[in-house]
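First up is the structure itself, then whatever we jot down about it.
All protein chains but one are shown at their positions in the complex.
Moving on, here comes chain A:
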């Protein structure tokens, strides 16, 4: 049924490197093929119609997180979005807001994620008596491992940052991805940081108390991470620290 349709793409075009370029929307037509994703369509467009079109992808399987963009008003992964989802055959593509624009649909999420990791210290801080690299690690309770793994699934696509009005209004807000990663280390029994240590990082207006529970993160995350539950957990935990 989807075969034989002609799709219309409205794509945001702008190259900040070019002095005279202005942001604009450009329309493209393309024949739909069975099982077509937005990612496949973009590659075809670039191959057949406009070689200057910029967008990112690596894995084309929802694993690397590079291909996130705003598709008809929903920030999500292009490689996991079937064109068949759109009965009218009209698809508007915008770059993720809130990130440095590299060009067209390509944004610098990597730079953002790196700065966030440095700011929030998003790596394991072993307990002080646990720095002997020759000692065997204690086995981890499988349930704990499963809980950590659930949060480890984040692909750092940046969707939750773009979907959050709080983050868009307040640049210094850590956003959902930062809080999910804090929650991940807070749960990890190998991490030596106490609730007070975490309070100093996210117990403020830029952290969990700045979150207004708009839940754009929860509703758009392509990996279905449990933001609502985890942020509420952090909020309760932090509200009970330093009472």
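Throughout what follows, a contact is a pair of C-beta atoms (placed from the backbone, for glycine too) under 8 Å apart; a residue touches a chain by one contact, two chains touch by 3 or more; residues count from 1.
Everything that follows uses one rule, which is that contacts and distances are computed from a predicted model.
Q: Write down which listed name, "Ferredoxin", "ABC transporter ATP-binding protein", "Ring-1,2-phenylacetyl-CoA epoxidase subunit PaaD" or "Fumarate reductase cytochrome b subunit", is the UniProt protein name of the chain that is not shown.
A: For the chain missing from the view, the UniProt record says "Fumarate reductase cytochrome b subunit".
Q: Out of A:29, A:49, A:194 or A:229, which residue would touch the omitted chain in the full complex?
A: A:229
Q: On chain A, where is the contact patch with the chain that was removed from view?
A: Touch set of chain A with respect to the missing chain: 70, 72-75, 94, 97, 162-163, 165, 168-170, 199-200, 203-205, 207, 209-216, 219-220, 228-229, 231-233, 235-236, 238-239, 241-243.
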